[in-house]
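Let me begin by handing over the structure; questions about it come next.
One protein chain is absent from this view; the other protein chains keep their places.
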Amino acid sequence: MARTTPPTTEGTTTPVAASAAPPLPGALVTRAGRASKASAGVLALAVIVLAALPYIAFAGTTSSMVTFFVLLIMASMWNLLAGFGGMVSVGQQAFVGVGAYTVLAFANMGINPFVALPLAALTCSVFAIPTSWLAFRLRGDYFAVGTWVIAEVYRLIIIRFDSLGGPSGMSLPGLNGMDPVLRGALTYWAALALAALTILGCYLLMRGRTGLALTAVRDDETAARANGVDVTWSKRLVYLVSAAGCGAAGGILIIDSLSVQPNAIFSVQWSAYMIFIVIIGGIGYLEGPLLGAIVFYALQQLLAGYGSWYMIILGAIGVAGAIWLPRGLWGTVTNKTGIQLFPVGYRLNQPWTLPPNLR
Amino acid sequence: MPAAARKETDYPMDLLNTLVQGLMLGGLYALFAAGLSIMFGVMRMVNLAHGDLAVIAGYLVLVLLGGTMFPLWLVVLVTLPLFAVIGYGIHRSLFSRSLKAGPLSALLVTFGLSIVIQNGLLEGFSADTRTIDMGVLNTGAFHLNNQLSISYLGLLTLILAVVVIVGVQLFLSRTRTGKMMRAVSDDADTASLVGANSKHLYAIATAIAFGTVALAGIMSGARSSFDPSIGPTQLIFAFEAVVIGGLGSLWGTLAGGVVLGLTQAFAAHLDPSFTILAGHLVFLAVLAFRPQGLIPQRTV
Partner (left out) sequence: MTLLEVENLDVHHGQLHAVRGFSLSVEPGATVAVIGANGAGKSTLMRAIAGSHLPTAGTIRLGGQDITRLPAHRRVAQGISLVPEGRRLFKSLSVQENLETGTYRAGSGPWNVDAVMELFPWMRERARQNSASLSGGQQQAVAIGRALVANPKVLLIDELSLGLAPAVVKQMYALLPRIVERGTAVLLVEQDVSQALAAADLVHCLLEGRTVLTGSPQDLTPAQVEQAYFGLAHAGGGPEGN
């Protein structure tokens, strides 16, 4: 972790020009430097320590950590979509479900579910192409509900396949012979690897051209278009990546539970979790989902015995956070202290503004 | 072959019956969708807790019927204004704050509200399914012949949907408040220059939306059983009706509801497991080929 240069006063007057055009040397734009190397080191160390966990901790711990990683992956993907791409979806469970069912379908064909994981991600991004054609016709709030309907369509179509268990779902073949401890450890490692990959992927994506384009769009869509930024392409890319990530998360879920139930895997609850985590953590910050997932996980452990009160409290915190803490925890911290864990290229030290298409 | 012969003669009647049932189902969807359409038309806001509010209304009616001596009509007459008042209050306290923070915030706030309501109802009423007993309204029907019958409830719902939509339309086009609401929806900044308090007018729109969705929830609760988790399904049907009809157009919403109802009824006729999916597919088809909806002009 490191401090970055504090916001300069001139910076706020010309945010559009600065973000759409190449940054002025040394002015208000911060770029990954020594700071990010340090935090990369810390994170790499964390991943190594976490990777060793199956050797030192009980299976119960690693198993509940799988849930944490899955939530972290989903939330990061939602943050990419909504926080950077300006696309507030309530339908990412479509890809969670399709991912899980892809693993199931390949397992039915005799392919090892762990091997099928990357295929699940790939399948989801392929499915995301026609989905985006439809969903991108809707803007703002309507995009949200539209994606939800699309997720329902995926569920209703999949339950028509008896080979996939129909409306009641089925259990996952192919892993029954495996030693449970080994299977638990493999699942854990797969989830950890995917979570690390997701965070790294988001970081690289947002540092690169796509991130630059989306930042420009977020500040001023018209200006960005005028500057030759290919807005639709950037958004679609983010949508596909986000679908792939959620698909992989769904794949982990079915491997972890060894069965799938369509209503559960396609539940809008996944969206609720993603949104809650990102809102609490800080939307539009790569660090947000990580912090949010930790808070969510802690709340989950704390309130586990309280049944639906747990969800009531989550919902209420979400409502309050959306109104009174729009930058989330991380946004508030970074705004006060200037600390950044993943300094994305060209991040401007200005208040986070709504994506123009949502104004 | 007597069986085949019978089938042939019954076929048109069968079709007519499906048409009638679909029309009445469409009335229910239009009634659900009216509030969603009003809120979108006036303040560009989608209330993701819309369906859950309808479910609350259902439970409230059950509680009032069970806990008081009030007759059904009085319970309904109390519930609707109560919901309108709650809507006004929620707007002034919650929605207007979130609209100020941006539409993203409004979306998240209503989504959070939806989760709170669903789980609150689950805590209070368990997951058991319930129905509102409206006596003869539930069971009675006009039997036009032995194939075709029109249930009192379905017909009443369709009539209420038309009354609500015509009423809101008249309110918007004829009354001072309605005109100001349209002005605020056009340009809130300029409307404030002629004296419009947009928070107040938006809150009135929310009040109307809450009142109408409560009515929809009551009618739907009498038509079929409900439980704390069905709100999102209601929301999705209402949303589909709004989009199929055309955003921001109340007549469109009525048409959209009817199209959705007819689609589901005919799909159910062919294959009951296909009912919901068919509605979604029509919605997606409209999205793909006619994104402006059936009646796109903005009348709100």
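Letters A and B mark the chains in the order given here, with residues in each chain numbered from 1 onward.
Convention: a contact is a pair of C-beta atoms (placed from the backbone, for glycine too) under 8 Å apart; a residue touches a chain by one contact, two chains touch by 3 or more.
None of these values were measured; they are calculated from a predicted model.
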Completion exercise
Contacting the left-out chain: of B:Leu64, B:Ala183 or B:Leu281, that is B:Ala183
Fill in the blank from the handout: Sole touch to the unshown chain from B:Thr68, B:Ser93, B:Ser192 or B:Ser224: residue B:Ser192
Problem - Missing-chain contacts mapped onto chain B - result: 176, 179-180, 182-183, 185-187, 189-198, 298-299
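The rule is short, and it goes like this: only the chains that are shown with their structure count from here on.
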Practice task
Find the geometric centre of each of chain A and chain B from their Cα atoms only, then give the gap between the two centres in Å, rounded to an integer.
Solution key: 33
Practice task
Spell out the residues on chain B that touch chain A in their complex, using ranges where they run on.
Solution key: 40, 44-46, 48, 94, 97-98, 101-109, 111-116, 118-120, 122-123, 232, 235-236, 239-240, 243, 247, 273, 276-277, 280-281, 283-284, 287-288, 291
Exercise for the section: Can you check the complex and tell me which residues of chain A touch chain B? Expected result: 82, 88, 90, 133-134, 137-138, 140-142, 144-146, 148-150, 152-153, 156-157, 160, 268, 272, 275-276, 279, 283, 307-309, 311-312, 314-319, 322-323, 326, 354-355, 358-359
